[in-house]
Structures are given as structure tokens and as C-alpha cells.
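With one protein chain withheld, the remaining protein chains of the complex are depicted in position.
Now for subunit A:
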Amino acid sequence: MMRFLLLFSRQGKLRLQKWFTPVTEREKKKVIREMTLMVLARPPRSCNFLLWRDLKIVYKRYASLYFCCGLEDQDNELLTLEVLQRYVELLDKYFGKVCELDIIFNFEKAYFILDEFLVGGEILETSKTAVGTAMEEAETLQETIEEHMSKPTY
């Protein structure tokens, strides 16, 4: 299973963090710091795999964002690259030509999309279209309620 997924910018600012095991706040900060240092120090065109403690770290850079995740021993690193690619594609489909600012200003949407794709450190849905459909339907549900809220009461 995936232990964690982090998104951070080239300056080391965290944009998204998802932890799939219980971790204390202090430990989280430590891991984030170490990941940021390790990944940002890698020269371009390096191998995308690292070893850290007892985990395999897979990272990929998309424009100004680094996607970094920690895997257990049995997980397939090459497949994880595909997982990261799929997540970026989902974000792209939802936001329309996604960029870092989209993820900054709409971070909760990024989390919602992630939760339709990965759950408990494992892939939930392998179809490209199903995640997008679920997000749309959830949005309609949300709007309905907001409309309901904004209706005048008599």
C-alpha cells in the first residue's frame, strides 16, 4: 500500500498531504522535511526511485509541482508512476489545464478527487471516466443543497 502522498512546489511549499497510516503531527513534519530535501536535491533526468528508511519513494515532477509518495516493499514502482500520471490527468480533466494555482486555491477539490481515486493507500477506481462522473454527481448534490439553503424562508 501507499503510505503517504505529498505534493510540494519547487520551493518546498506543501500543496497537498495525504497520510494513509496514523502518523503524529511531529512525525509528519519530519517526513515532509526529509522528502522535500531529498527530492529537490535530485538532478533532472534522474531515476524516479529512491530508498528511504524501509520505504521505496517514487516521485515525479509535473511543471512546478513534485508528486512524491512512499511505498511498501511489495508495491510496484513502475505502476506507481502510472498512478501519479493518472491523478494528474484527473486533475487536468476536472480543472481544465490544471496548474499549481488551481490546486492552491481549490485544495479541497483536489482532496475530493484524490478520495475518489485512492482509498486506504490502494487504487479505488481504474476507469478514467468514473472518477470524473462521481465528482460531477457529487457537485450537483452539493449545489442542490446550497440552492435549498439560499431559498427564502417564509
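FYI, contacts are C-beta pairs under 8 Å (C-beta built on N, C-alpha and C of every residue); 3 or more make two chains touch, one makes a residue touch a chain; residues count from 1.
The rule is simple: contacts and distances are computed from a predicted model.
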Undisplayed chain, where the name is taken from the UniProt record, one of "AP-1 complex subunit gamma", "Alkyl transferase", "Auxin-responsive protein" or "Aladin WD repeat nucleoporin": "AP-1 complex subunit gamma"
For subunit A, the residues touching the chain missing from this view: 14-17, 19-20, 22-24, 29, 43, 45-51, 74, 76-79, 81-83, 85-86, 104-105, 107-108, 111-112, 115, 119-120, 122-130, 134, 137-138, 141-142, 145-146, 149
